[in-house]
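A single protein chain has been omitted; all remaining protein chains appear in their positions.
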């Protein structure tokens, strides 16, 4: 399949998200080679000899030479609950045209929650959510949700019928009301958006949208860029100055264990940063331990640490 | 009063807007002379001779030399209904930190509408609103509004009490719910925001906010800039190529009247743009006529034209 | 010719500018209808009834509804003297990849001036230039120019041959040295760039580039937008509050002449703004007079007014 055929296949194809949302590609300018084209003008003819396109793209992304990635552009049409859109619109580097509820009657659809999808507040993460609530609780919550959404719509309709201006009638629509927008952004800023919004700390709803955009649309259109993005951004691990020093002290110390993982929690605590030592709870220490565990330097604790 | 005293008097002073909103100045960098300072580096020492500060500022603004106005910066704390904030946040040139309803329980306040403030849909303007609805209608609408807002808050509270995560519990809050944000922007982009949002076509609610920011805060802090802004932006009149040609033909034609306004509706129609002539309704012709009337070249029609 | 054929015809076609520069279209996303598409989501289905595409585009541009114009995107390859590029790069809304003289040897070309193209300093305009200098003077200037450019290149070459790093060797290249860049920008910001840089106050060199971009590339690709841009931006005339008041007083006063132009310089001076009256030289008065003359309300002065 040529790139042009791929684009034709993707354009206007609605990938469903949530109960009544979608994302679809409207247009795209450029592909992997557009990144290479722009980089070669910056880095000059010399680059032609030493690196093929894939190597060059990976080099650029690994070293955060970001401007060549701005040379591709994507335009989407999205249908999103306003609550989710409030997070989305915070990214200021995109071009946006949103459905106007001043000009037109609001879209008659709200995002609804099935009984088994109500989530508890996360324990460790002040902003996140955790496991599902029991189904009995969820059933009551979903009923209440429906009741509220119906009343909100009726109120909106009665206002319009009474002659209230659309711009004022909309004032009590629930945040779950769907909106639509054209959203256009360059590839660099799109990857930044995706890195933040596909992250495990992002809210589930916007993660669903960004994962769909990333996996279903960006990955096939820009396969080499996407692979580099996964290797160097999504799945990278950053060690702070303090982390590096702890790791250096750890691997310079005599291992407790004779088989991997060679070092223990006690070894870790022995070489921790001095400023952490007196603290009973220390988020930065927890983050450091988590990284060392992921790297296989020490055993994961049995107790669950986020 | 010195500029420093003026700032101290303004900082953190809450100017009320709507029923429970406000704007207040948090900090400001620069004054009228910051614009002059920056302009003088661009335009060089030569400018010192020929113009005093006021003349220079007025010249810059009149000729859209906008960069010196970016050299002053203002930071506000605002409390705004989310519905209004949705319009506000579309301006992408500001720095923003908004109250997070993922981290914290939503502010327990919604914008409510008194019975005499429900507005009809404008006839001529698809997006605007017109006169107030009759008070009897308004009373019923305000009752319904209260009923809906109370149910929405109860539903939100019950979700939190059931253990639903804040990020999910908020999903059906009405758009009338107040939010708060720090909002920081340079003077050039603030004036652009104010020009758009103080305009008669902007929604009443955001006009109230922008007018308060402009009149209560920007005007005293930047008196010379504000005067120029009023003279050259807010109160300017733009004549298109077509408008100019109509006006040129009109003032080259023999006046119908011997006293001002010298020309008549018939004179106007005689010299209108050819592309308008066959149209029964033509918005561009209406706009042109409106401008010529404002300029005193022809009499205002008795019938109401927007 | 279809739009796709037009694009294929334009892509990579090098339009020459100056003695060794060029602009060419690399890629484009969207056409006139992309503006309409985006506007219709904002303004809703209601717009479909009342206006065809051309009327809608003209309405949007006339009323500065700018966001739909951000939905088209253009990418160029340009070859420009660094002096000119210094002005170009001040527009911060574009994506840029410039030829790097750290990675590669500088392009071996400088912009040269023929003997008959040396321009005098403008009398009235502190930043502009005026008529050509006498050819005898120009011949000497062009010789000196060549001498300097040759020495600059020799010095650069000798540095490279001596082993100096490219990033340091380039430090004394003349500003006339050509550079190349990919330059990508949305249509709204491109029009803003063109409005500023096609203006009679812009330097001749960048006017040549922007006029070529506008007339040769944007006009055929976006014919309806371009027409509206010419009618409502390039050829518009802005009347300040003060201008309007002068015009109102003028057309309310008894004309001096019985044939057009009906009013005289004396009539104008009689109704001028009070703050201008005491000033012997007043740029704002000159600007106002110039506008009234262009509108045919009064005769152009015989003396030269910029």
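The letters A, B and C name the chains in turn, as written, and every chain counts its residues from 1.
Rule of thumb we're sticking to: contacts are C-beta pairs under 8 Å (C-beta built on N, C-alpha and C of every residue); 3 or more make two chains touch, one makes a residue touch a chain.
Here the structure is a predicted model, which is why all the values come from computation and not from measurement.
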item	value
Displayed partners of the chain not shown (whole complex)	A, B, C
Touch criterion as defined above, residue of C:33, C:55, C:203 or C:235 at the omitted chain	C:203
Of A:2, A:200 or A:252, the one touching the omitted chain in the full complex	A:252
Of C:100, C:235 or C:248, the residue in touch with the unshown chain	C:100
Residue among C:7, C:164 or C:270 touching the omitted chain	C:164
Candidate in contact with the missing chain, chosen from A:2, A:200 or A:238	A:238
Chain A, residues in touch with the chain not shown (by the definition above)	43, 46, 58-59, 62, 126-127, 230-232, 235-242, 244, 247-248, 251-253, 260-262, 283-284, 287, 294-297
Missing-chain contacts mapped onto chain B	26-30, 34, 37-39, 41-47, 67-68, 70-71, 73, 75, 77, 95-100, 103-104, 180-182, 184, 186
Sites on chain C contacted by the missing partner chain, in the whole complex	81-83, 86, 89-90, 92-93, 96, 100, 102-103, 110-111, 113, 118-122, 126-130, 133, 137, 140-141, 144-145, 147-149, 151-152, 155, 158-159, 162-168, 170-176, 203
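We adopt the following convention: only the chains that are shown with their structure count from here on.
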item	value
Innermost chain, taking as reference the mean of every protein Cα atom displayed	B
Copies chain C and chain A - interface residue numbers shared by over half, same or different	same
Approximate Å spacing (C-alpha centroids) for the pair chain B, chain C	29
Centre-of-Cα separation between chain B and chain A, whole angstrom	34
Centre-to-centre distance between chain C and chain A (centres being mean Cα positions), rounded to whole Å	40
For chain C, residues contacting two or more additional chains	43, 46-47
